[in-house]
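Once you've had a glance at the structure underneath, I'll fire off some questions.
Heads up, one of the protein chains got dropped from this complex, but the rest are sitting where they should.
Note that the chains are named A and B in the order they appear, and that numbering of residues resets to 1 at the start of each chain.
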Amino acid sequence: MLRSLRNVCVMLVMVYGLTVMPLAAQDLRPIDVVPATAVLYLEISDPVAVMASVIDHAVMKQITGLDVFRRATETPEFYRAIAARKFFELQMGMEWRAAVEAIGQKGVYFAVDGKTRGNILLVRGRDEQIMQDVRLKLLELTRLGGDQIRKLETYRDIPVYRLEKFGFAVVRDWLVVSNNSEAGKLLLDRLLDLSAADGESLSGVKSFGEASAARSAEPGVWSWVHLENLRALGLAEGLFAERTENPLAELLFGGIQSVLRKAQWVSTELQMTAQGLNLKTSMPFAADWIPESRQWYFGQDAQGRVPAVPEVPETLMTLQAYRGVSEMWLRAGDLFDEQTNDRMAEAESNLGTIFGGRDFGEEVLGAFSPAMQLLVARQDFSEVRPAPAIRLPAFALILTMDDPETMRPELRRTFQSAIGFFNIVGAQQGQPQLEMDIQKSDVMDVITSHYVAQKKDQANPAAPVIYNFSPTAVFFGDQFVLSSSESLARTIAEARRLPLEDAHTAVAVEGTPLRAVLNDNREQLISQNMLQKGQTHDEAEAEFQVILQLMEYLQNAKLRLVPSESQLTLEAAVQLQATGSTEDGSAARGNSDGK
Amino acid sequence: MDQQRGVILMENEIDGNWAWSSFVPGAEVPWDLKAAAHLYRRAGFGATREMLENAVSRDVCDVVDELLSGDEPESFRLQMSRLAAAALASGKAEQLSAWWGYRLLSTPAQCLEKTTVFWHGHFATGADKVTDPGLMLTQNELLRLSAFGDFGELVGKISRDPAMLVYLDSATNRKAHPNENFSRELMELFCLGEGRYSEVDIREMARCFTGWEVRRGEFRFNRYQHDTGVKTFLGETGEFGGEEAVRIVLKQQSAPEFVVSKLLRFFVMDELPQRHSDLIEPLAREFRETGLQIRPVLRRILTSRLFYSRYSTGRRIKSPVELAIGLLRCLEGTTNTQELSESLRQLGQGLLYPPSVKGWDGGRTWINSSTLLGRSNLVRRLITNQNTRFGKKSLREYLSDQGLKRPFEMIEAFEKMLFAVPIPVAAKERIESLMRPGTDVSTNEGLHALCTLPEFHLC
Partner (left out) sequence: MLSRRRFLGTSALGSAVLTFGGQVPFAFGASAVCTRSERILVVVELQGGNDGLNTVVPADDPVYRRLRPTVAIRKEDVLPIDQGLGFHGALRGFADLLEAGRLAVISGVGYPDPNRSHFESMDIWHTCQRKEEVRTDGWLGRWLEEPSGSSDRDPRALHLGAEKLPLALMSRTVRVPSVRSLEQFRLQGAEDPKFLDAVQALSAAGRDGQDDLLSFVQSSTNSALAASERLVTASNVKTSSIVWPTTQLAKQLQTVSHLIRSDMGTSVYYVSHGGFDTHAQQPDAHRSLLRQLGDSVKALLDELQESGQADRVVVMCFSEFGRRVEQNASDGTDHGTAGPVILAGAGLHQGLVGVMPRLDDLQDGDLKHTVDFREVYSAVINNWFGVPSERILKGQWMPVNVFQTQVKK
């Protein structure tokens, strides 16, 4: 017990080091100290603010205040952590947060040096006083722990200590930790000599300057990776491979992979704000970096953009993307190895069978323009008969036809062939049959299909999952909607479109409908949990309740990939809401109270 | 007893009168923890130490009657049927199989559940072929409801059970082409046994079942397809329908003998003595005299001298279900029953997945080099699975709460609950030396090592 407490403390102290009063007027910045050969640099320049943005966040306070949260965290590990914290507070003689803030007040920095392959951690404390304190505590722990920490040597009158794989030392208000003595010495030299940018530190690296120019002023975590250097050193080769060899990975990231092979750097910024969590990754970009075989990814001159999103009530997820899928399919020979191409050939044969003998790559995929989207929305089951026990959300694929006049009848027949195929397969397996219907109006053609309820299902309030589906195709203008449910297809066709977003790929998830869908399947999910974890109904229900409550704080989450003339940016944002009193939430709680 | 066990080879013959007289605990066979553990392993799947201690403090007959009451609280039944409905919603029979695993682990009426497993093997029907898991559930509920009841009534219901008819390709049965499958299995596998009927009997009886059909998941009698003519089989002649056919089959002398000997092989001994008619006869007579009531015959078996004698203890090989469910139930274990039911299937006893209409042969057929490794690996997976908890705790914590902290104490407790025959002393010592006190890993390892011993597989 004492041993593990001590380990925890050593770690804490190590992370937040200590300092003496600044001796010189000139104030060194960490980027003046970190060598120019660094391949990764990460900084938290204002840890106090970052910590406050998390710990004092309204949502965080609510979550930690929840009964369920307290119950869930009352584990032996939790108590061990609490004990470790107490021990730390006792050692430092102050409350843990104040101690941590004091130790890391002027920043925490981490770097990986490509030349020496050494990892470097720099921590700059509030003042010399507290750092002295930390150093003494560290030495005390050394004595307690016998030989675990040992004084290695003295370097230029600075004592250097060693703990298993890394060593550390304190210079004025800086704590230096490194697993590589060469890198460590270099840092100590610079700190001691107050020798700033001499072209050999990060501050003199051009691409570092480019990247930091684009930073925001908000406190957070910022990191920078020197791709050019990584490539030169032959590190992380997987990142710079020419091909993915995996159609799904290619579809998702193919173009980004090409950019990574050319871009000099990539930077990432992470911030916690009152609204939530933001992550932004940027890298240099030029349209002509993309090879011909991957033109389908960003489009001509990287001008490919997502389509407009229809405004559909209770949408829980949307995904819009610009991807020339047909071209990718047809270029598979250039993009993938032989085995993958073989698998795609087999898939093409099967898909050809489903689509009435049409060539999948050319005639099916090729009918659409690359701007596409997938929309998932909660289904309203009040009209669905028989009502399935598992209540899946409905989803729809929304595509734009290149040549609506020609494609409309073609696709209509393709859809009919596919439904026919499902009916043949379904009949062989004793599944219900799909009945088709076509309605044409001036503005749209709707081809619906519905499962004809089998007798045993007609009055079944918990019918098989298949009744979630009423596959429907809608044509209007140049738009083609293929949906798992008729009602969603119609809603989309009639919906107002939201303003166009300047993005190449965008994903959004909405918290409230997502929670509602979970709640729709409450008993199912609880039962699933019982069978998977062997829990009782009460235990499984309590666990479900926790998930539902935590979900209440999620307002939405968004991801966007935006290419501009000179930069490629990936933005992710999670919006949190600090209120627990939405209708669904209270209904859910009412249920559990009434039980 | 232990000294004797060494020289026992199965005798040729066992005296029926001795066998079925009531068990009287005595010096030779006392009513102790070992005997109680045997009763629970056979009549159910196994009991915790607390249950065993409680059982020993009571009369044997009380304990047997409690087991045979088959009482499940209403709330439990309701919860199980809700869980079954949720399992069905997925449309996958595997989920229903997992549901049954959950039920086997959690029911307070383990003898009822064990007997339901017996009938499932007897009236074997496989979800692979039936495809509609709803029909499998209906049959499963029928088997449970009738498990202790009237055998004749059970056969009658089974012969109209949609899952059974689908499984035996009898979902349509036309006058012009009577399906002989059902009448063959009715005699061969359900009621009489091979050689107790002729091919002519099969053909004639098949005509009685013409017009018995399954339409949209339900039994229906199609009178247009029913052969109303005169049939002659098993020595009787008449314009019989299906009900009469079942009645006539059950009237046969061999029917109670057949069922009783199957019950004996399931509850008492894998291998009956070479000459066993004397052993079977008194019990078969009793079965007939009570009108083929199942509960009384089970009671006779479970309170008999034979059941507690050396002819019974350790004379069976654990089926995969007995092995896994037993291990867990003895230690209040709960686990991921989806994985459990999948593992049982791989070991050849998938619940709702019998290998053929003949059900499970049991006994030595459970054992080959692949299944033995599978059994050992299943035990390890069960113990170390992150979802497996023993009384909501880790195995070590669970044992420690019962005051079992030192390895040899644990081994002694495992032996009492899980082993039908003694573990060699040297084996206990060697395994004890593997176990360091106070760590979860070595407690698990010790139990796994014990369960890899040949003795563990005997029941």
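By definition in this document, contacts are C-beta pairs under 8 Å (C-beta built on N, C-alpha and C of every residue); 3 or more make two chains touch, one makes a residue touch a chain.
Just so it is clear, the model here is predicted, and its values are computed rather than measured.
Participant: Going by the contact rule already stated, which one of B:Gln95, B:Ser159 or B:Asn181 would touch the omitted chain in the full complex?
Facilitator: The missing chain is touched by B:Asn181.
Participant: Consider the whole complex, including the chain that is not shown, and state which of B:Met205, B:Ile301 or B:Val357 touches that chain.
Facilitator: Residue touching the absent chain, from the options given: B:Val357.
Participant: Of the residues listed, B:Asp132, B:Asp161, B:Asp227 or B:Asp270, which one is in contact with the missing chain?
Facilitator: In the complete complex, the chain left out is touched by residue B:Asp270.
Participant: So that we can see where the missing chain sits, which residues of subunit A does it touch?
Facilitator: Within subunit A, the residues touching the omitted chain are 339, 341-343, 345-346, 348-353, 355-360, 428.
Participant: On subunit B, where is the contact patch with the chain that was removed from view?
Facilitator: Subunit B touches the missing chain through residues 5-10, 128, 169, 177, 180-181, 184, 270-271, 314-315, 317, 346, 348, 355-358, 361, 364-365, 367-374, 376-377, 380-381, 421, 424-427, 429-431, 434, 445, 448-449, 452-455, 457-458.
Note that in this section only the chains that are shown with their structure count from here on.
Participant: Nearest whole angstrom, what separates the Cα centre of subunit A from the Cα centre of subunit B?
Facilitator: Inter-chain centre distance comes to 50 Å.
Participant: Write out the stretch or stretches of subunit A touching subunit B in their complex.
Facilitator: Touch list, subunit A to subunit B: 388-390, 429-430, 454-456, 462, 464-466, 523-524, 526-528, 530-535, 537.
Participant: Enumerate the contact residues on subunit B facing subunit A in the complex.
Facilitator: 79, 82-83, 85-91, 95, 98-99, 102, 105, 131-132, 134, 216-218, 333-338, 387-389
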